[in-house]
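Starting off with a structure, shown below.
Removed: one protein chain of the complex. Kept in place: all other protein chains.
Let's turn to subunit A:
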Amino acid sequence: MAQVIKMAYLYEDLMNTYGDSGDVKILSYLLKKQGYDTQVDNISIDTADFNALDYDFLFFGGGQDFEQTVVAKDLRRFKATITTYIEAGKPMLAICGGYQLLGDYYETSEGTTIKGLGILPLHTIFKADSRMIGDTEFETEWGTVRAFENHSGRTYFDDPTKLKPLGKMVTGYGNNPEDGVEGMRYKGVIGSYAHGPLLKNVNLAQGITEKILACYRDRTAALTK
């Protein structure tokens, strides 16, 4: 029987705007080359129950402003299970809007504060008049990464002892115009503003694939006990 890696795509039908579905497609492609099938489940506003621990990978992409406010509201239903998953060190990738929603809150350009999941100590301030758009390049643990950013949200860490950046900027803005860093790492979670999609950088994609396989082995070992 083929081995099936299970991925949960959070709000795939709503947070799907900037080509980030490519990240999931690329991971599935790399896993397939190693002999694994993947099953991708859309977890959305009409999903009744969701247990993150049933999965080997969580993905949360970027969406449009309107959709993101709707998702922010619904997402609270899953806070407990996503927190348990993250604290257990399991792998997750959150891009742009998905990254912002893991934090405490984001403030829209109109000054409205919208609560995030509050799992990670970070927050985001939107500045509609100075959108950060263009090619990016940054250095990570896995080597150089080239991507594309398109965001008016500026993200700041509130507890730098807990959160580490994903990379150091060479070109482009990253989290915000001041810090010169891109994205965030906490345990198995990577947050990032990088579209393109990010995982066309196969070096980074391979790094995440290894984490997913480790998670899969743990989960299936526990099942057979």
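We adopt the following convention: contacts are C-beta pairs under 8 Å (C-beta built on N, C-alpha and C of every residue); 3 or more make two chains touch, one makes a residue touch a chain; residues count from 1.
Convention: contacts and distances are computed from a predicted model.
The listed choices are "Electron transfer flavoprotein subunit alpha/FixB family protein", "3-isopropylmalate dehydratase large subunit", "Multisubunit sodium/proton antiporter, MrpD subunit (TC 2.A.63.1)" or "Lipid II isoglutaminyl synthase (glutamine-hydrolyzing) subunit MurT"; the UniProt protein name belonging to the chain that is not shown reads "Lipid II isoglutaminyl synthase (glutamine-hydrolyzing) subunit MurT".
The residue touching the chain not shown here, chosen from A:Q3, A:N42, A:T108 or A:T220, is A:N42.
Contact with the omitted chain, checked across A:Y18, A:Y36, A:Y85 or A:Y216, is made by A:Y18. Among the residues A:G134, A:P160 or A:P177, only A:G134 touches the chain that is left out of the figure. One chain of the complex is left out; on subunit A, the residues touching it are 9, 12-14, 16-22, 25-26, 29, 42, 44-46, 64-67, 70, 133-135, 148, 150, 195-197, 200.
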